[in-house]
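Structure first, commentary second.
The complex appears here minus one protein chain, its other protein chains still in place.
Take a look at chain A:
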Amino acid sequence: MGSTSSTLAKIPNAEDLMQETGFTPAHLVRLYDRFKVLDKDKKGFLTPQDFVAIKELAMNPICDRIIGAFFTSGGETLDFPSFVRILAHFRPIDKNRPKEPTSPDPINSRSNKLKFAFQLYDQDKDGKISRHELLQVLRAMLEKQVTEEQLESIADRTIQEADLDRDDAISFEEFRKSLEKVNIDHKMSIRFLR
């Protein structure tokens, strides 16, 4: 007769979703409530406009890229399972998970978090961050604050530092190597308070 079980029943395929993403029932319910709040017109799915309506997101310099990460392959609708699957990337890493060599990486593994971040840069998904793509991200984050030349020199320097095989682009492996000391679990995870 508690509130969780009744709301959990409203979520389709809740068990499978929890298995896949690792969210607890309580967190899944929280995300479902949030999904419904964002879906103001009660369509049952979200559109990019629903995301832009979040004021704090709208002022984020890379707002468009983050939204793009949810709407892959040019689709305009996002249902709840897909919403949760993307957010699952930001679950804190399960330190106690036994390392089974044959099972696939969970969505929130260090590697998958890095892949998510990599895709923010690599818009054409060719597995490499080209100079052009890097410039685009820099432009988004800095826009009117620096000149074009300054942007280019920053891009040059970044590629110089990270590009190990000298192909003038940063592959995922090079990306990963460059950031191997960063505490990904802390910086790319979101913790629920309860």
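One rule holds in what follows: contacts are C-beta pairs under 8 Å (C-beta built on N, C-alpha and C of every residue); 3 or more make two chains touch, one makes a residue touch a chain; residues count from 1.
Methods note: contacts and distances are computed from a predicted model.
Participant: UniProt name of the unshown chain, from "PIGP acetylglucosaminyltransferase", "Phospholipid/glycerol acyltransferase domain-containing protein", "DNA-directed RNA polymerase subunit" or "Tax1-binding protein 3"?
Facilitator: UniProt lists the chain left out of the view as "Phospholipid/glycerol acyltransferase domain-containing protein".
Participant: From the listed residues A:95, A:144 or A:166, report the one that touches the chain absent from this view.
Facilitator: In the full complex, the listed residue that touches the missing chain is A:144.
Participant: For the chain that got dropped from the picture, name the residues of chain A it touches.
Facilitator: Touching the missing chain: residues 1-7, 25-26, 29-31, 34, 37-38, 51-63, 66, 87, 90, 116-117, 120-121, 137-138, 141-147, 149-150, 153-154, 157-158, 161-162, 170, 175, 178-179, 181-183, 187-188, 190-194.
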